[in-house]
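Let me begin by presenting the structure, written as structure tokens, before commenting on it.
One protein chain omitted, others in place.
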Amino acid sequence: MGLLYGLIAVGLALIFGLMDVTNFAHGEFLMIAMYLSFFLFAFFAIDPLLSAPLVAAALFIFGAVIYLLIVRFAMRAKANAGMVQIFTTFGLAIVMRGLAQFFFTPDYRSIPQSWLGGKTISVAGIFLPEPQLVGALVSILAFAGLYFFIHRTDFGRALEATREDPGAVALVGIDKNRVFAFGWGLGAALVGLAGAIMASFFYIYPDVGASFALIAYVTVALGGFGSVFGAFAGGIIVGLVEAVTALVLPPSLKSVGIYAVYLLVVFIRPRGLFGSI
Amino acid sequence: MTITRRDVLLGATATAALVPLAARAQTSEVVIGVIYPFSGGSAQQGVDAQKAYETSLEVINKDTDFDLPLAKGEGLPGLGGAKVRLVFADHQADPQKGRAEAERLITQEKVSAIIGTYQSAVAVTVSQICERYQVPFVSADNSSPSLHRRGLKYYFRAAPHDEMYSAAMFDFFDAMKKKGTKIETLSLFHEDTIFGTDSGNAQAKIAGERAYKIVTDIKYRANSPSLSAEVQQLKSANADVLMPSSYTTDGILLVKTMAELGYKPNAIVAQDAGFSEKALYDAVGDKLEGVISRGTFSLDLAQKRPMVGKINEMFKTRSGKDFNDLTSRQFMGLIILADAISRAKSTDGEKIRDALAATDIPGEQTIMPWKRVKFDEMGQNNDADPVLLQYIGGKFVTIFPPQAAIAEAVWPMK
Partner (left out) sequence: MDKDFAARRRRDLIIAAVLAVIAALTPLFVKDVVVQNILILTLMYAGLSQSWNILSGYCGQISLGHALYFGLGAYTTELLFTKFGVLPWFGMLAGGVVSALIAMGLGYPFFRLRGHYFVIATIVIAEIGLLLFHNWEWAGAAMGITIPIRGDSWLKFQFLRTKLPYFYFALALCCLAWFVTWWLENSKWGFWWRAVKDNPEAAESLGVDVFNSKMGAAAVSAFLVAVGGSFYAQFVSYIDPESVMGFQFSLLMALPAVLGGIGTLWGPVLGAAILIPLTELTRFKFGGSGRGVDLIVYGTLIVLISLALPRGLLSLFSRPKKTGAAR
């Protein structure tokens, strides 16, 4: 489970952490991805695992468009940039939920039969659910890919440079909007991957994103903004802490453990575990 | 004196204005407020409820030949055939908004009574407002036992509450034990809002009284992103019976997680809610062969009472779904309320209250497996017998109590 949290968080880590843009609609991105994957299954019988790249591609476009249409302007705000970002994306989240309810109805959906759903590998008495296993695998790959991308390619360097000093990069001829639109697209595509995998074993309804969003924020912040590896580690820690807390405290309090660990970490290290900003 | 065209027109409008006025003296229309969540996480229940109420409106306002109160003839006979009109309001699962909407319905829409609300927390504030304005509140589908114990005069609930449901489950266990089935240990699994807490408390209490051993009592956070840790605990406890009290979302996740972690209990006896929702069976029905849920309604009843099937068809054309435990209670709730208004021969809150208190409808004149509808001094109908249903071969069959059962329970479940 921790790796799945990581997978949801990694897209956020890119948007929130590397570009320093608050995105309160992250959970709704996940929701859209899950619906997409559901409809691909319902109408074309494409298994979520196969449709994952399609969903990721669709979300890439969606993310980039959202950036160009809305977020770009929020970032340009001269006053209160932080608040403007929070409330623009928050408003966006509400609109997306409303639209989902309007077009998809509030019915609970879920994909009854998929390659992954409900299957389990049992190793020496320990049950390893396949969706989680695949999720973990995809998550590791996604993290590795993103890490490589940020640190080894020109684009990654451009992204980091743009965040640190937009003025300077403009001089070198990098178009800030193009770089950030691409970054948003990439972040959204990663959420798309997560959504497609989640769709194979989770229920889907317009408010589904809310349960994951806060955990994703905490995961990213725990690992530290600006660090891909941090988000990865954060995901694993969150998963572990959750499991341990559920054993020690009443399970209805299990999130308290996650939150307490976050507070503890930032009190000791105000920039998260591996944060640079 | 010549009569001009204008005078004629004036005269005509005057009479036209007078006629409905005279009719209104005997009330041409009765307005009832319906408060549900129409947006947010439980919007689906609100939308389904709307369809159920529209179905009962059809039965009341049109001439149908069912053996239900008010079915024959149009409108409310006690008020000269006045039609019932419903006003829907959205409480968004927020007690404050429920309160505000109730007040708006009473003061602006001039409703004669209010019916609602799905969420128990909202029923608390809505019924308080109704009490203050002396307008009856019919709690159609709230099952929290604490609701009717607040000494409210204008509160009525025709359906059973969770203690009655839980008692029925334990009656069933006792009966099974007599037949030699081993039922000693129980795992309780309930969510942390009013519904789950109340249900869990009731079950724990009765289990204590009847000497069943509760091996795990797990309270979990509603709408959790993951239930793996919880299911691990259920699995390692491995009780004879798993008793979940969950709404739809958590129910789906619970069943999926159980399948993933390879946990197959001998029996699942569920406290309704999510486990009576079509969405849950669409999602994970294949893993639930043999699950038992309590209910107040069963389509089996159509075999004994053909009208149940016909009314279900009416509902199905509107909603595309069969009646379930919630929608059937909503349907019946409005019929009972409208019947009381008709008998009260008035839209005055206090008179309707007295008529509700005097309600005595035999079970055969409902679509429910109840003995009768008769409210005690707290506004609770204690003769609403719950039933236990088992999900077999894609549909529910009644297995308990014996007088309503059409099949034997399959134990252990597959």
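Order of writing sets the labels: A and B. Residues in every chain begin at 1.
By our rule, contacts are C-beta pairs under 8 Å (C-beta built on N, C-alpha and C of every residue); 3 or more make two chains touch, one makes a residue touch a chain.
The structure displayed is predicted, hence computed values, not measured ones.
Screening A:19, A:33, A:56 or A:74 against the full complex identifies A:74 as the residue touching the chain left out. Within the complete assembly, B:121 is the residue of B:30, B:121 or B:292 that touches the hidden chain. Which of A:7, A:30, A:56 or A:93 touches the hidden chain is settled by the complete complex: it is A:93. Listed by residue number, the positions of chain A touching the unshown chain are 16, 22, 70, 73-74, 77-84, 86-88, 90-102, 106, 206, 214, 217-218, 221, 225, 250, 252-253, 255-256, 259-260, 262-263, 266-267, 270-272.
Touching residues on chain B toward the chain that is not drawn are 38-39, 43, 46-47, 50, 87-90, 92, 94-97, 99-100, 103-104, 107-108, 121, 124-125, 128, 132-133, 146, 150, 192-194, 196-198, 219, 221.
We take it that only the chains that are shown with their structure count from here on.
One finds 39 Å separating the Cα centroids of chain A and chain B.
Here chain B touches chain A in the complex through residues 39-44, 47, 192, 218-221, 223-226, 228-230, 233, 248-249, 252-253, 256-257, 259-262, 277, 279-280, 282-287, going by the rule given at the top. On the side of chain A, the complex with chain B involves touching residues 1, 5, 98, 101, 105-110, 112-113, 117-120, 122, 127, 129-132, 201-203, 205-207, 210-212, 215, 242-243, 246-247, 250-255.
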